[in-house]
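For this view, one protein chain was removed and the others were kept in their places.
Which chain is which? They are A and B, in the order written, and residues in each are numbered from 1.
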Amino acid sequence: MSTIKPGLSDYLLFNKYRAINLMNIGRMAAKHGPLDMHRDLKRYPWIWDLLEVNALLKRLVEGRSGNYRKAVAMVTGGVVEGVIELLEGIFYRSDRLILHEDLLPPEIFRAMGLQPWVPELLGILMPMLVPDTMQKYLDAAESEGIPPDICSLPRATIGMALKNVFPEALAIVSSNMPCDGGMSSYTIIARQMKKPAYWVDIPFDFKNERALDYFAGELKDMIAWLEKHTPGRMDWERLKEICEKRNTMAELELDIWDMIRHRPAPMAAEAIWMSHLWFFNINPGYDTSIKLFTDLKDLTQKNLEANVSAVPHEKYRALLWNPPTLHYIDLMVWAERTYGVSLILDSMSFNRQPFIDTATPDSILKSLGNIIMQGPMSRHTRGPAEANYFPDIFHMVKHFDLDMVWVAGHIGCKNTQAMSGVLREKCRDAGIPLLVIDYDLMDSRITPKEGIQEQVGNFMENIMKAKRLF
Amino acid sequence: MDTDKWFSKLLDEPLNELVQKSMDEGQIPIGYSCSYVPEVMLSVDGLFPVRMHATGIAGTEIADNYLSSVICSYTRSLLEFALDERYDFLRGWVFAASCDHLRRLYDNLEYLKRPGFSRILDVPHKTGDAAINWYTDELKLFAKALTDHFGVDLGADALAKAIREHNAFNAVLRKIGEYRSGDKPVMTGTEYHRLVIAAGTSPKKPLLPILKKIRNDLPKRDPLPPYRARLLLAGGHLDDPGYISIIESQGGLIVADRLCTGSYPGLLPIPETGDPIAALAKHYLTKTSCPRMMEAFRERAEDIVKLARECRADGVVIQILKFCDTWGVEAAAFVSCIREAGIPVLRLERDYRLGGEGQLRTRIQAFIESMGK
Partner (left out) sequence: MNKIRYYGGCDVGSTTGKAVILGPDGIAGSSLIPSEVDPEITARLALEKACAAVAGLGDIGNLAYLIGTGYGRNEVPFANENISEISCHAMGVFWCDPSIKTVVDIGGQDMKAIAVADDGTVREFAMNDKCAAGTGRFFEAMSRIFRMDLDAFSNLSLNAKKTIPVTAQCSVFAETEVISLLAKRNPPADIAAGIQNAVAKRCFTLIKRVGLKPRLTVTGGCAKNQGLLVELKRMFQIDIAPLTIDPQLIGALGAAILASRKG
């Protein structure tokens, strides 16, 4: 396969997306008006961090070229549009605003005519934009007695609630996903925000009809509760439409996944994981999301047909287990250039239940329930690990022809930490090289960027016997 | 017989004198590790429950290799003991999917060391009708698995009998507990906790007459020497009376507790009429006070305040195991609720293994001083 060096067209592409992002942000600000914008910037100081998006774009397209560069820029641009839509929801639709835990299905809230806001979203987005920005919220939570060993995502989310930087909402819905830390955080968030809260319960052992019925019942009760506590009303036709569009997205994504099985891969990294993370979790069933996946598929296909690999000199194909290293989000950019590592797929994207049966309201709720229970994070933190955790890892390695497993060993993810010992032994038996990166998702004081590079470097050079490409 | 010493000895080893004796008589010991596991179902003819503990654990080096050092030290200690063959006498064990730590302990044990019978109960995180129905079904499946494996009878009559015996046993323990809470306590919290833990970790039949004798003798005892403050002890798993004894050595008498391994509220009677499994499901879901239950924070907090007032506690001590997510977050919220109610509160983090006694003494002493006692 041939590779392309960044050239003039790449430079122009970057500037084009930078201009689009600026234009979109400018349009939002103009629509909101200077006085209201000024007030809301004070009310929501984190909006300043969101404005750093073009710095993120620059870091993510660095050294990448052609269709791969374009795909990454497109996904980043799509996220910007998505964030703007959420912000406008806060600005103009606060009478319909609810907060919901990040793994609950936004499809339902949208179909009810509600404006959803995911509290964890900022904890995921902001460290990507400004690596150290969450430290103040982590410290705020700690000074209120939240133990420092709780996962930094719920801890930072608690910190944001304590600092009163979330929008006022009518109600809060949460669940026992994905972990105890996340579940418990809503005790504090609901108490702090003084809003009615509802919790959805997801069984531990989910692979049976009994669990599916129970969870679908929980979703039904949640809808009834929301109808009681908010002006939202379920529009089943609307839900069906959203779910059908989500199915279209899933079909496109599966086609892309099929193409990246090819060695070397025609598409990689953020084009794969960030697209799933944002568009399936925040904007499922949007026409813009379908358009994005159509374009992504098209770019992937073009690369495949033209025999172009996304990562020049793809030498190693990696699986990333656990959420990506948020405070060092351009880790893969560095690893691509330093060792020719191509990130093919990750645990936050991979799932085995992509489609929704839209025949009846019941079948929709069951399918949505199944998608959540069998979906990323939920699936890997419950059910016996023998049935869900290891089989997924080994299936992905085989199916996508991967050379190694990288676990982003976020110190606060106790569910992953507690499986590392067994995983090490299983990978050793299977002859699969395993790297566990010790770090914290968003607190670079635990392991700075250089510490992550050193761990990857030690692994690549000593175990994979890789040579630095420069 | 020096009762204190005898009871202490029962806690020294998972395989204690009474467990051994029951095994010699052909009874089958089944381990369990969480209050959501209905020990009544392990108390039918032929079986007896043993709450798993790892008293005297020196270190958790092998367990840390598997569970990592950021998991709660109770679960790590259980894994270490299991790998050290200290639970080999158990013919099976039952866990509850109650928290991440216990779930992962189960996952590791399934890989590293699996006894003939091993099960994890899927405990819902809510207590409404749907959750109770779910847990009823879960317990029915559990009963069937026990019957299939051990050939024991868990029919309605057998369970009803087990519930009656359980209630009778707990009535004695509850009564004993009153002697530490009254105006002039005759029993320390340490002594009471020792009895409660021994009751959980030993077969109940041989223990019952001894507990009855203690209950009958208590009214004849002299009141305890003066103490500086009456305290309520709340928090998660604690099976070491030594921890309470350090608190009491500083003059803080534990007059009541809200521990999942303590007296309240699991010792309350289970309804003896109706479908026994449904009664068990409801009892264990609603009467086990654990922060893993969503939606019930306010009830738990109010309950502590109410209990503290009822037993005229001067202050509340919350002890939690380090790395416990649910208690870690909940304790932070408890502290402010209890303070808002005007009750002094001290929050302590600890390791499963008793250590740092000097620091603990200092903190308790300072807490009591801060109350002006």
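Keep this in mind: a residue touches a chain if its C-beta (ideal position, glycine included) is under 8 Å from a C-beta of that chain, and two chains touch if they have at least 3 such contacts.
Keep in mind that this is a model prediction, so the values were computed, not measured.
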Please identify which residue in A:Asp36, A:Glu305, A:Glu386 or A:Glu461 touches the non-displayed chain.
A:Glu461
Which of B:Gly151, B:Pro219 or B:Gly358 touches the chain that is not shown?
B:Gly358
Per the touch definition above, residue among B:Ile62, B:Ala130, B:Val186 or B:Met371 touching the missing chain:
B:Ile62
Can you work out which residue in A:Lys163, A:Arg424 or A:Lys449 touches the chain that's missing from view?
A:Arg424
Chain not shown, touching residues in chain A
421, 424-425, 428, 438, 457-458, 461-463, 465
Please output the residues of chain B touching the missing chain, sorted low to high.
58-59, 61-62, 64-65, 69, 355, 358
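As a working rule, only the chains that are shown with their structure count from here on.
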Measure off the straight-line distance from the CA centroid of chain A to the CA centroid of chain B, and report it in whole Å.
39
As the complex stands, chain A meets chain B at residues 144-147, 149-151, 158, 174, 176, 179-181, 183-188, 191, 197-199, 201, 203-205, 210, 214, 217-218, 221, 381-382, 384-386, 389, 411-412, 414-415, 417-422
The chain B residues in contact with chain A across the complex are 65-68, 70-71, 97, 99-101, 103-108, 110-112, 120, 122-126, 130-131, 134, 137, 291-292, 294-295, 297, 322-323, 325-326, 328-333, 335, 347, 349
